[in-house]
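Only one structure is covered here, and it is reproduced in the block below.
Removed from the display is one protein chain of the complex; every other protein chain stays in position.
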Amino acid sequence: METKQEIQKSMMQAVTTVKETNPMAGSITNTVTINFVANAQLAVGGSAAMVYLPDEAAFLAEAGGATYINVGTIFPIYSETLPSVAKILHEKQKPWVLDPVAVGIGSLRTSLLQQFKPFKPAIIRGNASEIIALAGLWELDGGATESKVRGVDSTDEVFAAQHAAIALANWTGGAVAVSGETDLITDGTQVAISKGGSHFMEKITGAGCSLGGVAAVYATATTPFIAALTATAVYNLAGKRAGQLVDGPGSFQQQFLDELYKATAEEIANNPFEMQEVLV
Amino acid sequence: METKQEIQKSMMQAVTTVKETNPMAGSITNTVTINFVANAQLAVGGSAAMVYLPDEAAFLAEAGGATYINVGTIFPIYSETLPSVAKILHEKQKPWVLDPVAVGIGSLRTSLLQQFKPFKPAIIRGNASEIIALAGLWELDGGATESKVRGVDSTDEVFAAQHAAIALANWTGGAVAVSGETDLITDGTQVAISKGGSHFMEKITGAGCSLGGVAAVYATATTPFIAALTATAVYNLAGKRAGQLVDGPGSFQQQFLDELYKATAEEIANNPFEMQEVLV
Partner (left out) sequence: METKQEIQKSMMQAVTTVKETNPMAGSITNTVTINFVANAQLAVGGSAAMVYLPDEAAFLAEAGGATYINVGTIFPIYSETLPSVAKILHEKQKPWVLDPVAVGIGSLRTSLLQQFKPFKPAIIRGNASEIIALAGLWELDGGATESKVRGVDSTDEVFAAQHAAIALANWTGGAVAVSGETDLITDGTQVAISKGGSHFMEKITGAGCSLGGVAAVYATATTPFIAALTATAVYNLAGKRAGQLVDGPGSFQQQFLDELYKATAEEIANNPFEMQEVLV
């Protein structure tokens, strides 16, 4: 297992590479937070492009360094777009981030999430309820067959999803990030606990979605585990800083984007986190 | 008729219940202001979820305490989604808020709004032109058969819509909120005139839509009339406070969300309003 110092060095390299190369990460994401996702991706140094149609998604999948797929608001065309783009991403071995928003709600959403299983997303990002429900849908260890997902909110604690997160990471060979008051990131062999953030992150929409989009940006430049940890770290850092400067969720949104933009590689790598080995 | 004090007590209870229970109000709403609607719902203490597909809308309708339906930007799938979800909401006696944006424009919009009539929304929220046009479309007293709606702007004064608003409220058995420089809320037997706001509310998009979304949040906790009045009161309060602190519409948007978040139950109930009895 890498030392914490080695991990921090990799995080700094990922942040620096993104700021220097402005990598493009295309997205198929929900209409609620699509603007916030794009602005967050730009704020950390990436480039954003959003589409809905199958051939456009295929183009971005091949042209971009990574792709972000968020099933928050589904359109009928997604029945064509999402399975085909996930297949391409898997075949071309391009990293992609899956945000299984509201898994368990609706037949198309369920069908799409089931179809994603063989196409192994490099990073899966969700709240505890979503991670547990996805592991259940994929019939993996630690999954609940009955979703506790309520709309888009989590009803489970982060650590309750650790077992499911490890099982998902072992299946994909990538990383899983469970978002909550503290955040858990695992690649199946090690677990990082990242700290920080602000209570305002639950008072705005899109904190989770945009974290997934930023993870896709970092995934163009490093491993899934480092990408997920780096994205979570900059979110916890920017959230903490922004939360100390504002007294309402409206101001928080814009201050948070400012802090994402201002955070340096060293500051991000030094945001508090703990490493644990997964005991087999 | 309730005394003003009794009404204020009910408003305080609604605000407190929402802040304590974080109720979920699902939305099918337009893509222009969908983010602002969600953030406003979160700011007052509610929980938001947005969908487009029929079975997902049905799920949210049954899982949520209330539902917000805004026809601002219509997708083809709405021909399936909206009538079926409105029927479910009516059958399950779940309160729902209708925002008949740009009523009169387009055949699907007109057909959907006509189909809504038997499903009696608990709250109808619109500007004067939209309220008059909807009453006309539903062939109720006080309605104009020819819409004066221009895109999404109102060309009628609030009080010109009082007759139509009362007729709509008598039909639905719920409440109607007419938004304008002063706001008129009625349940068909009483009329509340709520004051406050800011000229900046016409210089941003989504002030009206998000008011409808917030009314849905309060409708999970109180009667349609109190929900519509409470939502209008917090909007007039937050708008007035935000407008005094900023000098442009960009700053106004975020300051307004901050003020929505900061407003207390007592402050909201004490925002200026007058009660009038409807003379039959």
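We call the chains A and B, going by the order they appear; numbering starts again at 1 in every chain.
Keep this in mind: contacts are C-beta pairs under 8 Å (C-beta built on N, C-alpha and C of every residue); 3 or more make two chains touch, one makes a residue touch a chain.
Note that the structure is a prediction, hence the values are computed from the model and not measured.
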Residue of A:Thr21, A:Asn35, A:Thr110 or A:Thr264 touching the missing chain in the full complex: A:Asn35
For subunit B, residues in touch with the removed chain: 30-33, 35-36, 72-76, 102, 105-109, 150-153, 202-206, 246-251, 253-254
In subunit A, positions touching the absent partner: 24, 26, 31, 34-35, 38-39, 42-43, 47-53, 55-56, 59-60, 63-64, 75, 77, 253-259, 261-262
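FYI, only the chains that are shown with their structure count from here on.
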Interchain centroid distance [CA atoms averaged], subunit A/subunit B, Å: 34
